[in-house]
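Take this structure, written in structure tokens, and hold onto it; I'll ask about it next.
Apart from one protein chain that is not included, each protein chain of the complex appears where it belongs.
Presenting chain A:
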Amino acid sequence: MAHRLLRDAEADGWERSDFPIICESCLGDNPYVRMTKADYDKECKICTRPFTVFRWRPGRDARYKKSEICQTCSKLKNVCQVCLLDLEYGLPVQVRDTALSIDSNDAIPKSDVNREYFAEEHDRKTRAGIDYESSFGKARPNDTILKLQRTTPYYKRNRAHVCSFYVRGQCTRGPECPYRHEMPVEGELSQQNIKDRYYGVNDPVAMKLLSKAGEMPSLEPPDDESIRTLYVGGLDARITEQDLRDNFYAHGEIESVKMVLQRACAFVTYTTREGAEKAAEELANKLVIKGLRMKLLWGRPQAPKLDSEGSDEAKQQAAVTHSGLLPRAVISQQQNQPLQAPPPGSQTQPPPVPYFNIPPLPQHERAYYPSMDPQRMGALIPSQDGPSGSNENRGGSEQQHQQAQQYGYPSMAPPPGQFYPPYYQQYGYRGPPPPVLPPNQQHHQQYQGPQGRMPAGPPPPATGTSQQP
């Protein structure tokens, strides 16, 4: 008897669902969210068919949100059921469609019975499991999308609505009024229509975004031709050096990648200026790694530090002024030279020509061969130095990690005299030429232990110093 149902599972074809299709912003920041489910509670704002309404509070300072359109409509356009923005990018339908050149508007009827019939047919096909053509999964994000997309959830849209009584000066509820007591922001963007937004037609927000995308400034290459380093800001602990390499290798040969976790930034140095320019041009506003948007700027040459054990405040001050000044480096380096971060030793104005205030070190001659520089990638002399060259690179960058003394970018080997001093400063305090010995030692050690890369970094210099002749 139990298998015979009196009603054949809702033959009316109304929509039932278990969980709403919503974006992260609409779901809220609270992992413990209580949601009510009401079957056939309201009609969809687009197709006017009854559907399951979910209602929840997305966070403590949020109003209650409920699903506005049915799941059929939201799947057709791949949008959130509440905010009607794209599920992947958080962009209005019109923006996404113009950027990806999708045009399904002709296929979806917009009026009356046609619309309901289309929705029902679509729903039936989905439930029957028939594969219908959905282009949303296959589309690759293009430039515009990458520039415009939201990478973090935006909770401001979950705030309570503006108290209309307050606007008229008549709110008698006082402090317990749950609506916002602010003046509403008027403007062209306030006249939005849910159907326009859904179909991607005549949407003021979309048009504003599209015009903004067209005008986004591109990264100007700096005047100083020797700068081949890009500053990458907005890093996170999850982003590894390998991620950066993966993103940047396509534009040119990477000489080095230095990550400065304390300032959430990294410096990527190319071997050629053209590579750096190409990378800047391609990635300027579009760099998104692991869901985090990165800020890309040109790097600036660092003033060398006289004191490798500078105080923390001085380091932070140096870093802060650098972060503050880095954008301006784009414009004119000469003007900014006096404003460069002073070395911690001298807190006042740094010398106007910072590169020459350090007397050349005795190691200078010795380390003149590029292959001896652990930072140098690739071989000029083949065979033995080739693999050791790349090993050195890894070891070198890790050594710099450990030391984290400087916030400039690692030295670029070739232009002697300019960037060498800061690099060798670090080793200067550890004694004479550890740069020479560790590569060989790492070479051997890494042959012994395949995973000994990271730990092999610091020990060799330490043992290097002790083993010096």
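Here is the rule we go by: contacts are C-beta pairs under 8 Å (C-beta built on N, C-alpha and C of every residue); 3 or more make two chains touch, one makes a residue touch a chain; residues count from 1.
The definition used in the following text is that contacts and distances are computed from a predicted model.
Taking the options "Protein BUD31 2", "Immediate early response 3-interacting protein 1", "Proteasome subunit alpha type-3" or "Succinate dehydrogenase [ubiquinone] cytochrome b small subunit" in turn, only "Protein BUD31 2" matches the UniProt protein name of the chain that is not displayed.
Only one of the listed residues, A:60, A:140 or A:168, touches the absent chain: A:60. The chain omitted from view is touched by exactly one of A:112, A:176 or A:225, namely A:176. Mapped onto chain A, contacts with the missing chain fall at residues 34, 36, 60, 172-176.
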